[in-house]
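Here is subunit A:
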Amino acid sequence: MCSSHNQLVPKVATIKKITEETSSGDVKTFYVEFDKPEERAEFKNMPGQCAMISVLGVGESMISITSSPTRPDPLEFSIKKMGKVTSKLHDMSVGSKIGIRGPYGNNFPVDEWRGKDLVFIGGGIGLAPLRSVINYCIDKKENYGSISIIYGSRSPADLCFKEELFDNWPNLEGVEVHLTVDKVEEGERWDKSVGFVPQYLEQISPSPNNSIAITCGPPIMIKYVLESLEKMKFEDEQIITTLELKMQCGVGYCGRCNIGDKYVCIDGPVFSYKQIKEMPQEF
Partner candidate 1 sequence: MSVKFKPNIICFACNWCSYTGADMAGTSRMKYPATIKIIRVPCSGRVNPTFIMKAYQKGADGVLIAGCHPGDCHYNSGNYFAKRRFLLATRFMNYIGIDAKRLRMEWISAAEGVKFARVMAEFSETISELGPNWRAREEV
Partner candidate 2 sequence: MNKLLRSNVSCLLKKLSEHTEIYASTEEDGVCILAKLDNYEEWTMNYVRTANSVKDVFFPQNEEIMKYKDASSDLKIEAPKPFKERIAFGVRPCDAAAMLLLDDVFLKGEFYDSYYKERREKGTIITIACEKPDQHCFCTSFDLSPGATEGSDIVLYPTEDFFLVVEVTEKGKKLIKDNAELFEDIGAKPEIVDSYKNMRTVLGDVCIPNDLNEKLKGEFDNSYWKKIARRCLGCGNCTFVCPTCHCFAVCDVARGCDGKRARTWDSCKFQDFFLMAGDHNPRPTQIERTRQRFMHKLNYFKEKYDKYQCIGCGRCVEKCPVGVHIADVITHMKEEL
């Protein structure tokens, strides 16, 4: 048999469970398990890394792993219905087979954050990559300072991971959860703040000393969040975000996801704001 462990050949996995995150059904979380346990053992993923999910016959797409390595099985992927592969995934039912390969990309530098306060700023589906590192830091709470989560979405129905946001995370000590929504249709019960995430962030204004801000979400939100973080005198190294580009191989030689000489699939997707400033503004 030819060396079958070519990077581009996926491993077979099965969808064990599917939960709908938003009521409109455009974001679903897939609980996936490898068919062969030894392939799961090889798949050592760190928080923030991604994996190439392939729907055979349609294509592949790079999705961030939303489950933390501290709670390994099954792997969880929260996927928004955007393109060809993701909409085919949304049509799939429990028990159908998909391909997985990875893990790819660098991970959040959790070791450098020892003893620091962590501020997670998420928008819409952007909470998915953050959730893996939030759960990771919660499971190793002793290494880190306080954790505050600032998360917003278009409407209460679009909030992802509702049970963690409302009943799981707030009751843990040292963890605060601040939620906001852009608008509330009448008839929906919503007692928390209403407004965009960047303005809400400035209201809460977490202190910049000895803290790291990690943000992830739609590009427009990231743009304003970075501005308000600068206003609050966060240094560039203190701000971490993830970038997203079209990826075909995920292993750095298909020449597609480069910003300047950095490849998002191997040098990213996690970048510090300092790195981003040095790169050419072409993403």
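Quick note on the criterion: a contact is a pair of C-beta atoms (placed from the backbone, for glycine too) under 8 Å apart; a residue touches a chain by one contact, two chains touch by 3 or more; residues count from 1.
On how the list was made: all candidates are chains of the complex that A comes from, given by their letters.
These figures come from a predicted structure and were not determined experimentally.
Undergrad: Of the numbered candidates 1 or 2, which one touches subunit A within this complex?
TA: Subunit A touches candidate 2; the others do not touch it here.
Undergrad: Provide the residue numbers of subunit A that touch candidate 2 in the complex, in ascending order.
TA: Its residues touching candidate 2 are 1-10, 12, 54-61, 82-84, 86, 92, 96-99, 244-246, 248-249, 251-256, 258, 260-261, 266, 280, 282-283.
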